[in-house]
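With one protein chain held back, the other chains of the complex are shown just where they sit.
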């Protein structure tokens, strides 16, 4: 009779160890963020004198006011919205059309083309970056919105996702629509596309997030301050970091840039997780 | 709306006349219209630059002009460049630091948080939340953690009267510092992949194990872990591909220093191609990276293909 009792006790002890570990990891996740928020609410002079001053008043919103007062930040946010929004919209259109085409229509060379598109999933951005940069230089695409948007349109992931999604819709729906005298485009537009809304949401959020957070291409393509995206712009203000004169200010910027994305994440969590895991597993 | 199925509107053929049967799935060129817009961008912005890059890598080139053919010269120079070799080593070192840690912590979190409680859901949200931040914000956060004087680390060490390790400036710690920030940033994905694998294990196996009096450790070892073996390999490969492309963290936290010790391959490409404008050699370096990543991607393809039990 005593054996089960000890094992339950052992189980409770084990549970506590695991719980402690998870709590520790949670603290590691959250502490840096809280620290950043804390610093963003402090006067710089006070911080320099004593870092522990983070833990007590006075707090100030001065850093945020300064951040918002910096006209560049708004420009960068606008750039990011235009680039991410434009890329997302274009990706949804291209991927839906191509996904329907590959999943439902037959045309010469379809299968080999689809394999080539799948192969595109394996090509890392870095393999084409140098050439792409040179081509864009020749076309004078750098420091323009289309220069920032266009490279993202070549990504295969959306086509892959939409093809899979269209394939999962029963073919009888197409056939019923054909008997109802609908043409190819009408079947796509009126019958199938409305059924792909969950996939559109997943792909849309994934694309938007990826574009919003992209760093490498904007870094080499947008070299004028006016054309910086938020990511690149934020990075450019960090150069004077070592002097640590404006730590509170930098932190306010970080919060200002990170909070909207985190809020979007909280709202669309389900889609984001699906999208990111889907993109990884393919 | 032009109906593409209205093939011909001629009078019905007479009895016995052989006419092609209506075939709604026949290959038709006009169906190509749906995939053409994507294929245009795919070809011009991915396939063409891919070959252009290969071409560049055997030429001497700068931004606006491509010079003469130099054969494998760029590659030869590359392998004689100590900085490049260092960056290859750095990249492997970084992958070695991050990938196993990400996989193990991710698995641990998934095992702990695979429950239907509210707390578990909140914690899952928390551990994934850092993944949605941009590299700029993540590096900003971690520089402020590591920075001497006002940094979180030095503040905590200060409470115990100790000096925090200099994760950015100490040559032996700099890469570890970047790795920690990266793990913090990327832990969400492996956790989620493991969670979805765990949720696909049929519940009745566990019920059968419970009837067989298996304890928790035995259940974990003989049921759970074997069931997610494939996912484990997949997570490892995905992370290798992702972490091979390290750039932002290193560039923003250390600029590759001290002494090129944290300079990864991508940063080397960036330096060579976009700061020294030696596009030929930059292209050669990116071809090398491409080959490395392609090997990992092939492995991933093989693993995903051989699944059998999943759709």
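Observations on the model:
Labels for the chains are A and B, by order of writing; each one numbers its residues from 1.
In this text, a residue touches a chain if its C-beta (ideal position, glycine included) is under 8 Å from a C-beta of that chain, and two chains touch if they have at least 3 such contacts.
Rule of thumb we're sticking to: contacts and distances are computed from a predicted model.
Missing chain, UniProt name from the options "NADH-quinone oxidoreductase subunit I", "Multiple sugar transport system ATP-binding protein", "ABC transmembrane type-1 domain-containing protein" or "Biofilm regulation protein kinase SiaB": "Multiple sugar transport system ATP-binding protein".
Interface note: of A:34, A:78 or A:173, the residue touching the hidden chain in the full complex is A:173. Only one residue from A:21, A:89, A:191 or A:262 touches the chain missing from this view: A:191.
When you scan A:117, A:182 or A:261 for touch with the missing chain, the hit is A:182. By the touch rule set out above, chain A reaches the unshown chain at residues 170, 172-173, 175-182, 186, 190-191, 194-195. In the full complex, chain B touches the hidden chain at residues 1, 3, 5-8, 12-17, 19-24.
Going forward, only the chains that are shown with their structure count from here on.
Against chain A, the residues of chain B that register as touching in their complex are 1-5, 24-35, 37-39, 41-42, 44-50, 52-53, 55-56, 61, 63-64, 66, 105, 108-109, 112-113, 123, 125-137, 139-145, 147, 149-152, 154-155, 158, 184, 187-189, 192-193, 196, 215-216, 234, 238, 241, 244-245, 247-248, 252, 266, 269-270, 273-274, 279, 282-283, 286-287, 289-290, 293-294, 297-298, 301, 304.
Contact residues of chain A toward chain B in the complex are 7, 11, 14, 18, 21-22, 25-26, 28-33, 35-36, 39, 47-48, 51-52, 54, 93-95, 97-98, 100-102, 105-108, 110, 113, 116-117, 120-135, 137-138, 150-151, 153-154, 156, 159, 175, 178, 181-186, 188, 209, 212-213, 215-216, 219-220, 230-232, 234-235, 238, 241, 244, 247, 250-251, 253-254, 257-258, 261-262, 264-266, 269, 272-273, 276-277, 280-282.
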